[in-house]
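The structure appears below as structure tokens.
One protein chain omitted, others in place.
After this line comes chain A, so read on.
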Amino acid sequence: MTQASVAENRQSSWWHQNQQQITPWLFLAPGILFFLFYVIFPIFQSFNLSLYEWDGLGKAEYVGLYNYEELYWDEAFYTSLKNNVVWLVLYLLAIPAGLFIALFLNQTVTGIRLYKSLFFFPFVISQVVVGLVFTWFYDPTFGIINVLLGSVGLPPINVLGDENWVTVGIIVAGLWPQTAYCMILYLTGLNAVDPEQIEAGRLDGAKSWRMLWYIIVPQLRPATFIAFVVTIIGALRSFDLISVMTNGGPFGASRVLSFYMFEVALSEYGFRMGYGAAIAVVLFLIMLAFIAYFLWSMYKEERAR
């Protein structure tokens, strides 16, 4: 045997022995690198940036916690924060609404599959388009809401121009696709419900509401969990609808943190990257509470396996 082939042999046997330790890292490397540079590092960079005053072009100036102090006194920040809470609470209505529609459609009649997919339709459409259509519905001069109100003799309301109604109006538009999403989650979940338990419940004389609450809903737990996750994330990320429907107005009444942040950092109101980052950090910390809870639930499930 020549020298070279001995060396090659040794090398291949080293590879052979260790390949199960090394292979996963080779497979992970590109994904992790991408993710680190575009997602993980930027989170820390934002934390750091929130301690600076920076216009995005010139030199950044270290200002310590000044941005946060300014936030503390900023009226617009509290409006946004309040609207975020409203979004979170009202957006969760998509979950019971989705369950209700799923129960309504959970039958086997001719063409029901087509009905199910058509009910799901709104979710596939861009929020930009959804926002546009709802803006027309709400329009104070020709909107269908006011046409209907007028036909029963009520005065018109300008939903998107009224500081008290604007956020609710936008959330209703957002609930439309989100309900469709929850519906599909529950429809899939309902397929997996154990028929024997339902029969047993029927024999015990459980009527519809009690049956739903004590027998069906507990079995839908996995679907409910995902519905919660996607709805909460959706509520905190809400941006498209606000941007399209009101652009934060009237007088900033429909801002949420994610929109206010964008406005401060990138719109004509000035390029205050540091201040924007501080707002994003606050939003992130709110989200972190939920992320921690989601991960904890997943971790428990992993251990139970």
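The rule we apply is simple: a contact is a pair of C-beta atoms (placed from the backbone, for glycine too) under 8 Å apart; a residue touches a chain by one contact, two chains touch by 3 or more; residues count from 1.
In this section, contacts and distances are computed from a predicted model.
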Omitted chain (choose from "Molybdenum ABC transporter ATP-binding protein", "L-arabinose transport system permease protein AraQ", "Molybdopterin synthase sulfur carrier subunit" or "PET hydrolase/cutinase-like domain-containing protein") - UniProt protein name: "L-arabinose transport system permease protein AraQ"
Residue among A:67, A:83, A:167 or A:258 touching the omitted chain: A:258
Contact residue for the chain not shown (choose from A:63, A:90, A:149 or A:287): A:287
Selected residue (touches chain absent from view) among A:63, A:76 or A:132: A:132
On chain A, residues whose C-beta touches the chain left out of the figure: 19-21, 23-25, 27-28, 30-32, 34-35, 37-43, 45-46, 49, 56, 103-104, 106-109, 115, 117-122, 124-130, 132-134, 136-137, 142, 144, 147, 176, 181, 184-185, 188-190, 192-193, 195, 198, 208, 211-212, 215-216, 222-223, 225-226, 229, 233, 236-237, 239-240, 243-244, 257-258, 261-262, 265-266, 273, 276-277, 279-281, 283-284, 287, 290-291, 294-295, 298-299, 302
